[in-house]
Structure formats: C-alpha cells, structure tokens
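Yeah, one chain of the complex is gone here, protein chain that is, but the others are all in their spots.
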Amino acid sequence: MSDKTTIGVGMVGYAFMGRVHSQAWRSVGAFFDLPLAPRMAVLSGRSKERTEAAAAQLGWDAVETDWRELVRRDDVQIVDICTPGDSHAEIAVAALAAGKHVICEKPLANTVAEAEAMVRAAAAAPPGVKSMVAFNYRRVPAIALARRYVEEGRLGEIRHVRAQYLQDWIVDPEFPLVWRLQKDKAGAGALGDIGSHIVDAAEFITGQHVVGVSGLTETFIKQRPLAGESAGLGAARAESTGEVTVDDAALFIGRMSGGALASFEATRFATGRKNAMRIEINGQLGSLAFDFEAMNELWLCQGGGGFERILVTEPDHPYAGAWWPPGHGLGYEHTFTHEIKDFLEAVATGADPVPSFADGLRVQRVLEAVERSAADGGRYTNVED
Amino acid sequence: MSDKTTIGVGMVGYAFMGRVHSQAWRSVGAFFDLPLAPRMAVLSGRSKERTEAAAAQLGWDAVETDWRELVRRDDVQIVDICTPGDSHAEIAVAALAAGKHVICEKPLANTVAEAEAMVRAAAAAPPGVKSMVAFNYRRVPAIALARRYVEEGRLGEIRHVRAQYLQDWIVDPEFPLVWRLQKDKAGAGALGDIGSHIVDAAEFITGQHVVGVSGLTETFIKQRPLAGESAGLGAARAESTGEVTVDDAALFIGRMSGGALASFEATRFATGRKNAMRIEINGQLGSLAFDFEAMNELWLCQGGGGFERILVTEPDHPYAGAWWPPGHGLGYEHTFTHEIKDFLEAVATGADPVPSFADGLRVQRVLEAVERSAADGGRYTNVED
Amino acid sequence: MSDKTTIGVGMVGYAFMGRVHSQAWRSVGAFFDLPLAPRMAVLSGRSKERTEAAAAQLGWDAVETDWRELVRRDDVQIVDICTPGDSHAEIAVAALAAGKHVICEKPLANTVAEAEAMVRAAAAAPPGVKSMVAFNYRRVPAIALARRYVEEGRLGEIRHVRAQYLQDWIVDPEFPLVWRLQKDKAGAGALGDIGSHIVDAAEFITGQHVVGVSGLTETFIKQRPLAGESAGLGAARAESTGEVTVDDAALFIGRMSGGALASFEATRFATGRKNAMRIEINGQLGSLAFDFEAMNELWLCQGGGGFERILVTEPDHPYAGAWWPPGHGLGYEHTFTHEIKDFLEAVATGADPVPSFADGLRVQRVLEAVERSAADGGRYTNVED
Partner (left out) sequence: MSDKTTIGVGMVGYAFMGRVHSQAWRSVGAFFDLPLAPRMAVLSGRSKERTEAAAAQLGWDAVETDWRELVRRDDVQIVDICTPGDSHAEIAVAALAAGKHVICEKPLANTVAEAEAMVRAAAAAPPGVKSMVAFNYRRVPAIALARRYVEEGRLGEIRHVRAQYLQDWIVDPEFPLVWRLQKDKAGAGALGDIGSHIVDAAEFITGQHVVGVSGLTETFIKQRPLAGESAGLGAARAESTGEVTVDDAALFIGRMSGGALASFEATRFATGRKNAMRIEINGQLGSLAFDFEAMNELWLCQGGGGFERILVTEPDHPYAGAWWPPGHGLGYEHTFTHEIKDFLEAVATGADPVPSFADGLRVQRVLEAVERSAADGGRYTNVED
C-alpha cells in the first residue's frame, strides 16, 4: 500500500545473527519513516531444507544455497552478512564488486589482512555503494546518548575508560568444544567475540582511539568434550575431547589518543554475569556508566554530584522517540533495528554509514595488538595506524 | 512458504495500542512455533486516509472505516480491539455474536455494567469462540516467573502485597485536557488506566482476589487548558480551560482472599517515575519484588537470605527461551507478542485464554469498590462477587 | 584536659536503646565542637548487679537501682529515658518537675493521655529546662538533607508521600510472645514501634502534618509460644502459648496539611526486609527517595531528569562534615550522636530542641486516629489538633 521505493535485501546466514537481523528488517519500517522500504528478498544457507524452513519462519521471500547466487541476483541491492567471521571477507568483497551495499556482522574479519582487503574493496566499490560493520551496541539508546554527552563536552577531558564484557556460558568444563572455541573457525575467543564490542564502544563514546595496549590472555579449560560425539562410554571418553585453541578471557590496559587511560576485560568465565557489557567513562567534569544488563539506563554524573539514573526512553533520546512512551523500555533486538534504519538512511542519502569497514579494521588492529602484547610478555604494544 | 493454517486478524484502532499489537502480530510467528499463522488482514479506523496510512506503515492488508464491516468480513476470524474503553463493549459483543474470537485491550470496559454485558456475550458465543482481555503485564517474563514461584509455594502463605503504578506525564499544570482526563470518554483516570494493571497483576501473581478496599482519590489539577485551542491571548485564556473530571491519583488498601493485606497506589504525579509499575509480595517463606522500569529483573528472597536479582532471560524462564541468549533483555512490546502467542495457542487448542473477560470484570469491580469507598469517606467496601 | 563546662547525664535503662545512647554520649565530644562536655554520670536499672555490669561496659560512673534517685542527684542535669514506653510519662514528668532536661525515647508514650501529660510537664518546667523526643531518623544525614531540599523549594508543591517501615523479625510463628507483642506493655505493635518513625519522618521532611487517615491493621499470628517457658513436651505445649494483643502490621492512607496524599505501611512480616525504613516524596518539581537499608544514599530527582544517587557524606551535608572524608559512610549509631549533639547545643544556647514533646504527641495522635479508623471499618478519621 506504500508507494515508497523498495530496496531488496539478501541475507547470508540464519542463525542467531540472522534471526535478529530478520526481526530488524521486518520491523524497521513500522517505526521509522524511511526513505526506502526494505524488501526481505532472499535468504541463503548451505542446506536447502533448513534454509527454506528458516525463510518461512523469518519471512524471506526466496532462498539460495550458494551466497554467490544471492550476490548476483537483481532483486538484491543490499547484502547482509550474518555468517561466522571466516567467510566475511570473501562475501563482502564479492558483493561490493557486484555493486551491492554491504552490512557485515562483527568482528569485521578473523584477521587484519582480511579486514584490510575488505576496506580496500569498500574503497574500490562503485560510487554510492555503501558498507558498514554491525557493531550494534552503538545503537543502544543509552550508548548513543553517552556519545552525545561526551560530544557536548559534559565530561570535559576524558581521564579513564573502564570497559568489561562479562559472560559465563562456558564456565562448565563439560561444555563442548563448539566452533567458537576453535581458532581456525572463530579467529579468537572472548577477545574477538566480545572484546571487539567494548573496544568499538569505547572509541565511539569517547571519540578517541586506542593507541597502545598491554595484554594478558588465558584459556582456563584447555580440553573440552567434542560436540556431537557420543559420550559416556568409559574408553571412548578419553578420545572424545579436543583442544580449546582460543582464549577464554582477555585483559588489557592501554592508552587512548586523547590521553585517557583505559582498562578492558572480556571473559566467558564471569559466573553470574550473563551479558554484562559495561563501560564507565570518567572525565574532568563528569562521568558516565552503563551496563547492558540494564540496557535502558544510563548513569550520568555532573557538576560534582552523584550519578543520575537516566531512563533512556524519552522522546529526545536517540532512537527512543520512535517507539513507546517514556518508561517503556526497549530490548536487545532494537539495537539492530536502529542500525538498519541508519544504514538505510545512509544508502538513500548517500552519506557514509558508520561504523565503516575502516572502523572495523581499526578494532581488529587493537585486538591484534593485544594478542601480540600477550605473546610478548605483556609489553606495551602500539596499535598500527 | 509455510503450510500452516492461517487465521485472519482484524484490528480496530491504530494508535498506541494498535501500533504495539501490530508489532506483536507481525513478529510472533518468527519466534514461537505456533499452530496457526496469523494474517494481518484488516485494520479499521474512522478516517480512510489516516487508516490507510497506518495500514501501510503497520503492515495490514486492507482497511475498513467502520468496525462493523470489519467484524462481518469472512477473512477475519479474530477481532483485536485497540480502541478507548467506551467502545469496547459494543465491538466485543458484536464480534462474539458474529462468532469471532476477541482480544480486547484493558480495562475491559468503562463501567461494570458494560463489562458484565461482555462477560455474558463471551458465555453466549458459539462453541470454540475465545475471548481475552489484554492485561499485557501478565506476560512480562519476570511477572510470569513470579507467578510460577508463588504457585510452587516458594513464598509460603502470602502476608503482604504492595503495588504501585507511578507515572508523571501530567505533572505540568499546563498539560492539556486530553480525552484521558475526561470521565465520559475515559471512564476513570489513573485508577482505571494504570490501577487496573496492578490489581490484575496482584491477583495473577498471588492467585488471590481483592475482597475489600478503603480508597482515597484526588484530582490535584482541577482545570487544564483545552487541547487544540489557540492559547496565549489574554482574554481568551480564561475561557480556554476545562474541568478535569477523573482522578489524578488513587490510593487504596485492602484485603486479599487468602488473608494478605494489600496496598495499591496509581498516580500520574510521581515526578521522575516514568512507568514504575512496581509490585512486592511478602510471604512467610520468602518475598518477590519487581519494577517495570527494570523489566528484565525479578528479585527473589528465600530461606532467610537477601534478595537475589534474577535476570529473567534464561531458557527455562517463561517466554524467554524463544528469544535471545541469557542477558539479552526484552522490551515492552514483547509482552504483547507473548500475549498473542498464548491467545493463538488457546484458539488453536480450544483452551480458555486468560485473563478472561470474567477476570477483567473482577478487576472492574475492584476499581468500582475503590470509587464507592472514596465517595463514602474511605469506608472499607467489599468487592462484589 | 578540657576546660569546657561539663554537664552530668543520667540514663534510665541500658538495653538496646541504652547501648546506642551510651555510644553517642561517649563519642559526641570527639567529633563535634560542643559548648558543653557531657559527663556520663549515672545509669539506673532495677537489678544492681546487671546495672553495674552495664555501667562498667558502657562507661557510666555510677549506678542507681531506682530512677527516682537518679532524678534527684545533683550531678545529673540531663535525664535520658531509654525504658519501654509504659514508664516514659512518669519518669519524664518527675525529671522535668525536678528541673532536669529530658531526652526521651520514642514513641513519646503508650497513650495520648500520657503524652499530653508530658507536654504539660514540659510547658510547666522551670525556664530553660529543655525536652526532646528521640526520633533519631531525623538525624540520618540523608533525611536531614531531604528536609533541606524540601525547605529550599526544590520539589515544589508536594503531591505524594509514600512511607514504609518493613521488618521481618517475627515472621516465624514459633517466635515467642515477647513484651513487644503485648498491648499492656508495648502500647501497640508495628504501628507504634516503627509506624511512629515514618509518620514523624514524613512530617519532618515535608513540613506538613498528617490531617486524616483510613487505616487497616492485622495480627497474622494470634497465638505465640510464651517466652521463657519450657517447651517441647506434648501436653504442655497447648498451655504454653499466649495471645498476641498488638498489631503485626498496619497500613494507612491519608492526607497531609499541604494537600499531599500519603501512604504508610508498618509491618514486621516483610520477609527479607530487615530495617527498610523507606520514604519517597513526589513534588511538582522533583522527588526524593530514601531507604534506611542504604542509609548513606539519598535519591533526588529534579528538572525532569532521573533520580540522582547522592552519597550523603560531603562536608556540606548535614552532620557529615564532622566525620570522615566523602564516601566513608556512617552507620545507625551516628543518628543518635547527632541527636545528642543537637540536644546539647539547644541546652547550652537556650533554643528549643526538636522534635519537641508536642511533636511526639502529634505523632501519637496520628497513630490513635489510625487505630480508631481501623476499628471503625476504615472510615477516614481526622487527626485531633
């Protein structure tokens, strides 16, 4: 019934990220007055049967079993990459070369080299072709509000960044050796998966870059049961474990480009912390604090007083006005809806969406510096430009 | 692509409640494995132009400008009533008589008499025709979990219920005389609009009924500017106000059927409280506390210890398993998605959905007892059976 | 080593209140620059042996076994009454008649008649003889700061007072029938013991009086084991219980003299709440919230924002400057030290200490109105002037 220009979307992958991206594509037009109406055109996955079932459930019009076909289709103008990190570069480079806009899940790639190739592909894409890496936490209204406050100078010169991403889903030593615990597939462990989010958030909120780090990583449980193998038989048991090849936890301290000190911790062993993506910023004039486990709240300190709990649901707060009245909170999925809204606006207006692939590459370089430092006895290591 | 049986939905009204119900109809099938696939068939509203715009934005296939036409349509099996309370009874009675399932926004009606008519209509509907009143807070996962804990006996005998619904949107005396502040349109003020929610939640969680109350109501600001009138001209100013004919705040204390004491407060004058729907239950063995402003958290006290903050996002928590991993919170809208999921299951299986119209009537009778008590010098007033 | 004028203190009673008052008399001079140096002269109690042991432990120079002797002594200028409520009136009246300053524990008396006699005695005392009722919560720095904020007009016109005093120490039905559960000794139950505190705090912070109430009281456990009796023998067990003659919980709603609505709840059955003396005030311009379980924090909302957590330990906060650097909190006992500091200053300067006996009487009248209302079906009952 709308006469808006539609734009076709093709999504690669339909697991966790695919489900939440689908909800965003499905919902965004009902809440934001967009210049373009996204059409959920094609979903691709390797198994035809499972991809068809996912498309039916998630609301995609067609399926492909090869992402190359999806990239080629005329009814696809946007390629949304929701696969594990090891395939990001290949898909993104192909899609950009084909003149498709690309939104790619984080981390941008599993290696700095891949990320660099993606940045080059983005630069080489035809004019008007846009690309973006999906650090969704930037679109938590509270984090976007934090960014606004820093930009307005409310905190003055920034002295400290204190960021943690705490989870506990592999505390149990019997938890199996899923692909996320294998370096060849996942690239890194907690460092890449959740450490990347807090590095990006710290840079986004402060407007500064991480310039150097001292790092420490650990794998607490070095052998885990192989997933999917039969278990429980005595003799077979010893054979049924494999090596964990990524970090369980990563700690690093460092310096920001504007002179702030920063402390980061990413771990999957913080028992009782389910998704505690926490960040505190201290400036000369004020401070901010946030914890994703209470994602609708931002704590602001100013003028020598205490911390004020701001419920980030007011009409003038970022993104919040599009939704419900004050006090009616949003959830995890809305951060993706906001991201896609911003991406569609950039595509329509010709603006460059952020975070760009270059932003994603910079995060990758921070993570790489952490790994190098950890491998080199914690030595302070500069992040490459 | 799905071969599920579809069921047509017609929604009446597209304002605040219509927007959130639309999001629920649109999303429910992507997260819950339902026996029926809802089709967003028809939206009705009085203005053709505005209804068409709403339908385009919210994703409804067709429009009607008379709800009677919507009720009559063959492609509508479910009527979803999202209008103000003064039209609930007429629409619901007609829809039920026409053999349509009805889900109706709360409060069930503006008067006990209307609510009684609706209960009679529900009873007289053809076999298999279902009806439900949409007290969505029952489907906050934390509140559903609270109910489960009470049912399991974790709190023992209940001694206290302490419920508040605190908002602040009309604190400013210059806020205009919108329809919600006029008795002929809204039925009641804070008492009906938000007091109804905490009465229902208290009854739902405890499994007890409110049996008697002493009440007190107040209208702090008795005259307000008329909405939409030109203002600011000296002489005209005196004429441009009207009388507020509903309560700004209602307090009542009472007794529950199981022996607990209860305290309720509903107000739109609690500065700084945006949507603080709060409830605390104290039992002989334990306690529970909840505040909607932190809707993903339930506080549980047991065995003589302190209060434990439960993040209600675990796979075995009510509704939560259908969404995201632990620690990735839900928002306001999800309560409606859960409600519609339960309603669709009831329609498909023939179960009676709750809260029923009879449950809605009982809430209405509690509110009426509060009004009678307040008018009678606070005298303890029994709630009619 | 000091040449300050000393003033002799005689304290009656050495149980819970006597212990905390002793700590205040012992400490006050080390932190506040007082015009008078208190000397802990005499302690009285009925048992010579136990009183001597208490005096040795708590630091009193001499003992008496009859409070009348204490009142008569020349080395006593201040009488500090720490006995149960049934002896307050007799001791206070005698002390005032003897020209001694009196500080008396709350509630002022067990009955309105006794309290009235005490007010008359205070008025009839020789010039310069001072009296005060020890509602210590007024001297929590956070509550004194709340009073300051209201006085400064930061909240504007007050709309709501929401006060609760929640404890759980008699939840267990096997808890014995101590004197506090017997009306002839304690006067009232939760209503008098802790309800009195929240009524006084509400009046103190707002500067308004409670003018009328609708009340509800309950005794959940009507028979309890007699304290001190042998138990556990089958036949004897039935004989070994006695009747609880006071309320376990009291709820009341009412109106303040300035137009605010007020809600009060005092209970000993709020499982998990140990000493949750909580008060929230909503005004047209702002709000305040406090919970004694986090006694160093005051929450302030102003200007349309959220609630700011003020750590009430800054040098310019009431009483706080005398103690430690910011962020180094105080405890329960300090409220008594502050109270005694203010009392000594009033004695030295000739000012009238507050809360006065008249203030204590007014609280008593509110409690009596609650009891009359509860006995009269919750009817709204005016508080006597």
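A few notes on this one:
Going by the order they are written in, the chains are A, B and C; count residues from 1 in each one.
By definition in this document, a residue touches a chain if its C-beta (ideal position, glycine included) is under 8 Å from a C-beta of that chain, and two chains touch if they have at least 3 such contacts.
Note that the structure is predicted; figures quoted are calculated from it, not measured.
Touch with the chain that is not drawn comes from one residue among A:H101, A:K130, A:R273 or A:H338, which is A:R273.
Only one residue in the set B:I7, B:L155 or B:I310 touches the chain that does not appear here, and it is B:I310. Although one chain is not drawn, the whole complex shows that of A:V112, A:V211, A:L226 or A:L285 it is A:L285 that touches it. For the chain missing from the display, the contacting residue among C:E69, C:E157 or C:E293 is C:E293, taking the whole complex into account. Within the complete assembly, C:G29 is the residue of C:G29, C:G45, C:G254 or C:G378 that touches the hidden chain. Residue-level contact of chain A with the missing chain is found at 155, 159-160, 162, 164, 166, 168, 171, 214-216, 218, 220, 249, 251-255, 259, 261, 263, 265, 267, 269-273, 280, 282-287, 301, 305-307, 373, 377-380. For chain B, the residues touching the chain absent from view are 305-311.
Residue-level contact of chain C with the missing chain is found at 1-2, 16, 19-20, 22-23, 26-27, 29-30, 52, 55-59, 167, 169, 273-276, 292-297, 311, 313, 323-334.
Everything that follows uses one rule, which is that only the chains that are shown with their structure count from here on.
The rotation that brings the Cα trace of chain A onto that of chain B spans 180°, given to the nearest 5. As a whole-number value, the distance joining the C-alpha centres of chain A and chain B reads 36 Å.
A separation of 55 Å divides the Cα centre of chain A from that of chain C.
Each of residues 311 in chain A touches at least two other chains.
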